[in-house]
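Excluded from the complex is one protein chain; the other protein chains are retained at their positions.
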């Protein structure tokens, strides 16, 4: 089953990703990877002022433009590094950021520069890996598209917040079309919801994932929420899609849809209460550095990437031979 | 790392669970397992009329009342089996149930009796395994408690729906107290949110999982959502807990809190539109069998079990030696 | 990827195996499983006097005689249990048996009755799982055959040893025919040798695994050891098979061959030196119970099972689609 590991720190020499069990023969389109990285890059006053050219280096697993089946290592060098911004914060963890938990988990060994491995910078290699996953999916006519919910309104809210040194949360809706029925399963290692959620919750700032009609389902009756099946004698579909394309943890042939909630960026310019870990006393901090007023605005491509990687893994876990036979019978 | 696999079908000989990498020396309290199973058992007119005594049989891995470190197999025989209820539905998948997807995924090999491996019956071994996980957590003074949100109102809605052959959705809130800071990590295989979500989304009917303030975070500003750190010189806590006890995928010492949304039970007594898979034509079904009007009402112990198993796995992945040293320094 | 876990203890209620990610549609032939179990059962004076009927119970994952794709649980009840034989040995570990190591590993929580989870009894569910694996392989015209090396001579040595309360070691040669080229890979998680060795070394008493010409390769020159490629324009083969059908961790289309060395059964009737773990003093034991004079004699079906399960996993890890195309080009 395809597997990937993101590595690197915000202010270390590089960030990157290693993918394993990539099937041989997948074209690797570096220009496509770059375009995806550009969608993630900060491009306006609402985003961090840090700028990285995000040139991806393919270190392994690709020969003559296609994958060989061996591990693929993609590297992005860090260049615009300013460690000094963070030194003062070594012992004063930023509220709702990972500073305190990384410090505890690592026994004080964590790299504190710019959040180290917990920085949003790590979403760059995620997007690079996601570009490969989207390539793989598109060969099967599967498309993953995410967009900010109410983007214009959110931009206005973010701009207003930015002017007071504040930040805002937001939501992204992701829709996967072209998925055949039959991917996934009921086990906790394989439900489509489990696998997608697992990858999406690893995006910094994500706090909720909801499939189909999501939390609204709590207020509905079965007669309202159920998605009736229909057929024209060849294809099968449901009239509505409150289930978000998944029943019993398995794709049902309808688009897989889910909503991702991002918290407001925890790094805000206003003074905040925190503690000093050396003296174990209460104190205040004001965060410098370069931060987004709303991470949700740059997040669609990141959500797409996490979802594409999750789906790639699901399909890798599934032989699918029988499926083709079955579909043959239906046609 | 502790691992578990649920097996069995609703109307097969048994359901059960096999746990691996259970540490030796964990007391196995069969009475406690039974009490947890009772919390899940249908007990009122809103629940299925199917009654199973849920006597758990410990087949392996336990000697003289404690675990040995070898795989633990827990078995629950099925007794109140009425396969005939389902035969008519073999080729007419129930809307929003797993009938169609299980059929596609298995190439038509799935066990259709009572939903087979997709039945709510499979939550019984999940609860049995969860009882062990809760035992393990309680040795470390960690408690997992879930309850239905607005239970009385939901019971009334469910009763009203039942009378018209309908069902309702609902929500469960789960709170884990006593967790130390430092469990989890930023990788998609290890964030606390990822691991909990993965297990909770495998509970039939779950469609959304939200941590801390969840979807409300989308509307908040950073200055409102951030949880300021405080200390009394010994302990560390946050004034609010909008993060749900998790920062950067790692526990922060505050209670881990999350909300689970259950869809309305798809099995309703009203006639519904569906298809006939043999003739590939549109048709209608009315579902017989025995079903809950609201699965959320019996779900708290199931959610607790999934969360407890997820947390057990997280800690198993974490040595923690360094952690103890660190906490020693802080004290 | 197919996965299996063996559970149970020698003198507990049952032994069994749970298989996951079994593809749907595999016929489960209980008579074939029983025949395999019979090959493993003790049948002559050289084998243990313990007799188990070895009736396998299919608890899950099979419907109308074929697998559904859901976990398959196979159970074998223990019946001929005599725990009293072992009580005296609780604190005097048998030399070269797992008594001491199981005790240390479990912190004294291990089930000591008949070796608990370390008993040769656990090879019964391994053979039951192996029967499914062999079924799966035979659908692709792959056969796994093992036999004792110099069986007659070994029987004579074993008989001579038995008369003095002693035991003997032995070797088994396993040959897998019909394997296509292209299974496996160079990574430590996927070389054919790695995967086979991993499963074979988990058979009690195995101490060496050698592929192809094995240890003899140390004394050969490259010009002697290399296997020259030949073709008739359609098929590819090698003139010799010193590589045991594997190059670079990948099958090359020749039979996969390996030799397994079993140590002499550690349970012998002669008095032996050991220690008393309670008093931490030196002492002697004479082992009662029922034991084989040579486990290698009953081992071929066990080795076949381990190899078949390993190969099933390898193929499960490999999509193989491209492979078919390639072979199509060659034909």
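Quick notes on this one:
Per-chain residue numbering starts at 1, and chain names A, B and C are given in the order in which the chains are listed.
Keep in mind that, in the parts below, a residue touches a chain if its C-beta (ideal position, glycine included) is under 8 Å from a C-beta of that chain, and two chains touch if they have at least 3 such contacts.
All figures in this text were calculated on a predicted structure; none of them were measured in a lab.
Note that of C:75, C:206, C:297 or C:311, the residue touching the chain absent from this view is C:206.
Screening C:184, C:255 or C:300 for touch with the missing chain picks out C:184. Counting over the whole complex, chain B has residues 1, 20-21, 23-25, 69-71, 185-187, 316-317, 319, 321-322 touching the chain that is not drawn. Along chain C, the points of touch with the absent chain fall at residues 5-6, 93, 95-98, 100-102, 104-109, 117-118, 122, 161, 166-171, 181-189, 191, 193-195, 197-199, 201-202, 204, 206-215, 217-231, 233-234, 236, 238-239, 242-244, 246-253, 261-268, 270, 272-275, 280-282, 296, 306, 318, 322-323, 325-326, 330. In the full complex, chain A makes contact with the omitted chain through residues 5-9, 12-16, 18, 20, 24-25, 57, 59-61, 63, 66-73, 75, 105-107, 109-111, 116-117.
Going forward, only the chains that are shown with their structure count from here on.
Over half of the residue numbers at the chain A-chain B interface are used by both copies of the sequence. Taking the mean Cα position of each chain as its centre, C sits at the greatest distance from chain B. Centroids built from CA atoms put chain C at 43 Å from chain A.
Mean C-alpha position of chain B lies 36 Å from that of chain C. Chain centres here are Cα means. That of chain A falls 24 Å from that of chain B. Touching two or more other chains at once are residues 5-6, 105-107, 109, 117 of chain B.
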